[in-house]
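Only a part of the assembly is drawn; its chains keep their places, and the rest are absent.
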Amino acid sequence: MTDTFRIAAMSGSLRHASYNRGLLRAAQATAPAEVTIEILEVDLPLFNEDLEEAEPASVALFKKRVHGANAVLIATPEYNWGIPGGLKNAIDWCSRPPARNVLKQKPVAILGATTGPWGTTRAQNALRQTLIFTDSLTLVQPWVFVNNAKEKFDDAANLTDERTKEQVAGLVAALVAWTKRLG
Amino acid sequence: MTDTFRIAAMSGSLRHASYNRGLLRAAQATAPAEVTIEILEVDLPLFNEDLEEAEPASVALFKKRVHGANAVLIATPEYNWGIPGGLKNAIDWCSRPPARNVLKQKPVAILGATTGPWGTTRAQNALRQTLIFTDSLTLVQPWVFVNNAKEKFDDAANLTDERTKEQVAGLVAALVAWTKRLG
């Protein structure tokens, strides 16, 4: 259907019971019918400039999905006051080579969950900085910082906190509106 | 010999003709006899919290070398205004789990080379921020920002620029002095 709004969603953490993947599932569950959200895993080979002209198949597929989406949604934990190496690696691949940077002029929204008190504030800032270089059009507000994740997700890492669900749904709605505003 | 000062050096880029690995070879070539510098490659599996209690062998070896060193030297390119995902991933592994964080209280010096004009200024700041969380003791100054790398290295990525060689040697000397000052 031509009116579908497609979001490519990156899950920053690879562990099975990732809270951040849980945020993306909550985004899927709360999204309006015309919005489809595909969750991409960042388990790609490490970027190596010697390989960029002949991308590994997994990278080519990842980039294809980002390229084909109307917008991107990134859920990131905070590792060492930055984003996980794996997520950064996926973004590095997406940006290369410059003529095939699939994040260029792409609307992006970000959010993040952590078991600690500070809500991925520092990881999200690091991510925003990287998305300037990629020439992405990152949604400024609202912010979604999810702290104390153990209290807000069940044992299967499904989001149970109602207020956070509303925040996630609000972020997706804002991303769609931002994309349309950009034309 | 007991008086050897051992530096574990991380090369942030994986490509064959990496300028940053070239900086580390220049550090080796200019270091005093009592300083040994081992260059570590960051080609590790992606960090996954589900695996951290049973580290892959390559990770365990990488961490062992960092742990056994008196100090750490990190040479980083700048990817998307941050450090490469592969380097971040290696640091993420080094930091986990908290009780086996091999960067804790470790003296660290950083430098970086890029073909562009801005010398990895933003990548080095991102790296410094991450090294606060790991409780590392990062040398404050001098800084070594190497820009326009094509003019300063030969085709085999060996450093040829004399002023930069002096900067690299000065950084290693400062790292040794900083480590001794910290006691």
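As written, the chains take the letters A and B, and residue 1 is the first residue of each chain.
By definition in this document, contacts are C-beta pairs under 8 Å (C-beta built on N, C-alpha and C of every residue); 3 or more make two chains touch, one makes a residue touch a chain.
Keep in mind that this is a model prediction, so the values were computed, not measured.
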{"item": "2 chains shown - copies of the sequence in the complete complex", "value": "4"}
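Assume only the chains that are shown with their structure count from here on.
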{"item": "Inter-copy rotation, chain A to chain B, in degrees (Cα atoms; steps of 5)", "value": "180"}
{"item": "Distance between chain centroids, defined by C-alpha means - chain A, chain B (Å)", "value": "29"}
{"item": "Chain A to chain B touching residues, read off their complex", "value": "13-16, 42-43, 46-50, 79-92, 95, 122, 126, 129-134"}
